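Okay, structure first, notes after.
Of the protein chains in this complex, all but one are displayed in their positions.
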Amino acid sequence: MDPIAGLMQGFSVALQPMNLVWAFVGTLLGTAIGVLPGIGPALTIALLLPVTVYLDPTAAFIMFAGIFYGAMYGGSTTSILLNTPGESGAMMTALEGNKMARQGRGAAALSTAAIGSFVAGTIGTLGLTFLAPPIAELAFIFKPQDYFALMLLAFLSVSVVMGTSKVRGFIALFIGLSLGLVGIDKATGQQRLVFGVPDLLDGVEMTVVLVSLFAIGETLYVASRFGLHVPQLNPLAGGIWMTKEDWKRSWKPWLRGTAFGFPIGALPAGGSEIPTFLSYVTERKLTKYPEEFGHGAIEGVAGPEAANNASAAGVLVPLLTLGLPTSATAAIMLAAFQNYGLQPGPMLFINSGDLVWGLIASLYIGNLMLLILNLPLAGLWVRLLFIPRPYLYAGILIFSLVGIWGVSNSWVDLAMMFAVGCLGYVMRVYDFPIAPVLIGLILGPMAEVQLRRALAISQGDPTVLVSTPLSAVLMAAAVLIVAVPAALHWHRTRKITFPDGDES
Amino acid sequence: MTERPYWLAAGTAGWGAIVLWKAHELPQFDQYAHIGPGLMPTAVGAGLVLLGLILALQIRRGVPFEEQGAEDVNDNHVVSHKALTLAAAACALPLLTMKPLGFVVTCTGCFVLVAAAFKSRRWGLNLALGAVVSLVTWWLFGKLGVQLGGLLPALGV
Partner (left out) sequence: MIRTIFAAAAAVTLAGLSAAQADPAVVMAPGGAGGGYDATARLPFEAMAADGIFSDGATFTNKGGAGGTIGLAEFVGANQGNDNAVMSMGVIMVGGILLNNSPVTLDDVTPLVRLTNDTGVVAVPPESPIQTVDDLVAAMKADLGAVAIGGGSAGGVDHIVMALVAKESGLDPSKLNYIPYDSGAETVTALGGGALAVAVSGVSEFKPMADAGRIRIIAVTSEGRVDGIDAPSLKEAGLNVVVGNWRGIVGAPGMSDEGRAMWLDRFSKMHEGPAWKDTLAKQGWEDAFLAGDDFVAFLGEEKTRIGAILKDAGLVK
C-alpha cells in the first residue's frame, strides 16, 4: 500500500468520533502524567496496558499515541515553570526555560515549547509516513564506533553548559560520571561501586538523581533563603503570547531540533537526551544573542523541545517498520501489540495495515490536539506560579515522592533522594552547574559501553574508532569543537592581556 | 564572599579517592576490549582527585563563589538555618516513615514541614491541606496503578 492511500485510510479510521475521544483522553492523560517527575510515557502506557482487554486495538493504539506525545510535551511544563524537569529529555528545556519564566516570560516559553513540539511531532510523523524504511536502515548502519563518536561529540560540546568556572563544571561532570559507574558492569558482570547494597546493582536510577538535583535541591535552596517580602514578580509580566520576535527566533531552532531528534531517536541506542544536548549546544553557537544564553534565550527552549518530540516520533520508526523496540516506551507498545496477538515486525504493515495506518494518522491528530489543548493552557499553567510558595514547594516534594517511591518502592532511592538533594543544595550555593551531573550520568555509561564494544569486536585495535566514514567525521567534529575555541582563546589572550570574559 | 570552603575540595577529592579505592579492587584490563571494568572507575576517580586539588588551589587564590539566583530568593542572600533544617527534615522524613507509616502520613508530614520552612504559620490549615493533598494523590495514583503502598502499612492496610 502506498503511503498516501494508507494514510487516507488511516484518517478514515482515526477520525471516527469514538477514536477522536480516545485520542483526546490519551493526550490529556499523557500531558497530565508527563508533568509529574519520574513518571514518563513508558510507565503510563504500562499502567494502562490492562485496558487493552476492553478496547479494540485501533482505539487502544490511538490512545497510546496520544499518551506518548502528550507525556513528551508535559515534561516541559514543570521544567519551565518550576525548574524541575520530570524526565531527562526535558532537562535542557529547564536551563533557559526557567530563566524565561523568572522574567515573566513563562507563557512565551511554554508556547514555543508547544508549537515546537507540534512542528517537530508533525515533521517526525511525516518522516515516519514517507521515510520510515530508509531511516530504519540507520539502525543497521550504526556500528559501536559510530555511537561512541556521536556520544563523544555530545560530551565535548556540552562544555558550554558548564557555567562560569570550568573547574566546577568538570567536577559536576565527573560526579555524574562516577554515579554512572555504579552497578553491574554490563560487559563483564562485575559489581562496581555497589558497596554491598543490592538496590544499587542495577545502577543509580537516573530519574531519582534528576528529580533530587533539581526539585529537592531547589526546594532546600529557596527555603533557606526565602524572604517574606521578596519583590513579587508577575509571572505574566511578559504577556501570554509569543511576540513576533519570538517567532522569528524560534522557527529555525524548531527545524534544527527536529533534524537532530528524528534520526537519532530512530537509532536503537539513540534516545531522547543526546538530540536535546546537541540541539541546545547548536542553538547556543548559532544564536545572534549569545549574551542571552544562560539568562533565558528562547532558542534554548525551542530547539531542545523540538528535538525531544522528534525523537519520540523517531522511536516509532524501527518499531513499526522492523518490529524493534528501541526504548522502554516502545517495548511496552510492543507488549500491547502482542496482547492483541499481532506479530510486530517487518510484516506488520502488510498484515495489519489498517491498524498501523490508523496509528500513524492518529499521531497527526494527537499532535494537533496537543497544540489545541496546550496553547490556551500555557496561560493557565503559568498561573501555577501564583500558588503561595509554601504550598507550591510542598506540592513539588509530594509529586517528587510519587515519582521516586511509586516507581521503585525502594528505601535506598529515598536515601539517594535526600543525599543528592543536599548535593543539589551545595551546588547551588557554591555555583556548580547542575546539568553536567546529569550529562555525565546519562552519557558516561552509554559511551563506555560503546567504546568497549567497538574495541572488543576489533580485539583491542584503537584505529577501529575512526574506521567508518561516519565515526571519522563525527570524531573530527568532536576534535574541532575542543580545538577551535581553545585556539581562538589562545589567539585572543595573546592579543589582549586580560582573560576572555565568560558570562556569569 | 571571601569564604574559603576548602571542604568542597576535600569532598571532591575524597569521593574521588573512594572511587579509586573501589576501582583498585576490579580488573583494569580485559582480554579482548583491553578496557576492563576497573579502568573507567580509575580514570574517573583520578579525575575527581585532580579536580579536587585544582579546586583547593583556586580556593587558596580566593576564587569567588557567587550563589546561583533563584526565584523568590531574598536579595541579601541571608541564610535562614532554621528554614534549611526544616526543609531538610522534610526531605529526610520519608527515610523514617515511608515504610512503616505509608505514603499518606509521610507526605502529610513533608507538606507541613516544607510549609513551615517557607514561614507559613497556619499549622492547622497546613496539616489539613497536607492530609487532603496526600490522600488525593495517593488515591488517584493508586487507582492509576502506581505502587504507592498501603494507607497505613504498619497496620496492614
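In order of appearance the chains are A and B, and numbering begins at 1 in each one.
Here is the rule we use: a residue touches a chain if its C-beta (ideal position, glycine included) is under 8 Å from a C-beta of that chain, and two chains touch if they have at least 3 such contacts.
Being a predicted model, the structure only gives us computed values, none of them experimental.
*Asks:* May I ask which residue of A:Asp56, A:Asp199 or A:Asp431 touches the chain that does not appear here?
*Replies:* A:Asp199
*Asks:* Looking beyond the chains shown, say which of A:Ala259, A:Leu322 or A:Ala378 touches the absent one.
*Replies:* Checking the options A:Ala259, A:Leu322 or A:Ala378, the one contacting the hidden chain is A:Leu322.
*Asks:* Have a look at A:Leu7, A:Ala23, A:Leu43 or A:Ile80 and name the one touching the chain we're not showing.
*Replies:* A:Leu43
*Asks:* Hey, which chain B residues sit against the chain that's not shown?
*Replies:* Touch set of chain B with respect to the missing chain: 31-32, 99-100, 147, 153-156.
*Asks:* For chain A, which residues touch the unseen chain?
*Replies:* 42-43, 46-47, 49, 53, 139-144, 184, 186-189, 191, 198-199, 201-202, 268-269, 318, 322-326, 328, 331-332, 335, 338-341, 343-347, 408-409, 411, 453, 456-457, 459
Keep in mind that, in the parts below, only the chains that are shown with their structure count from here on.
*Asks:* Return the distance between the CA-based centres of chain A and chain B, expressed in whole Å.
*Replies:* The computed centroid separation for chain A versus chain B comes out at 22 Å.
*Asks:* Flag every residue of chain A that touches chain B in the complex, lowest number first.
*Replies:* Residue list for chain A touching chain B: 33, 39, 43, 47-48, 50, 83, 101-102, 164-165, 167-168, 170-171, 174-175, 177-178, 181, 185, 187-188, 190, 192-193, 195, 216, 218-231, 233, 388-391, 393-395, 397-399, 401-402, 405-407, 409, 411, 414-415, 417-418, 421-422, 425-426, 428-431, 444, 448, 451-453, 455-456, 459-460, 504.
*Asks:* For the complex, give me every residue of chain B touching chain A.
*Replies:* Going by the criterion above, the answer is residues 5, 8, 12, 15-16, 19, 22-23, 26-27, 30, 32-38, 40-41, 44-45, 47-48, 51-52, 54-55, 58, 63, 65-75, 77-81, 83-84, 86-88, 90-92, 94-95, 98-99, 103, 106-107, 110-112, 114-120, 126, 129-130, 133-134, 137, 141, 144-149.
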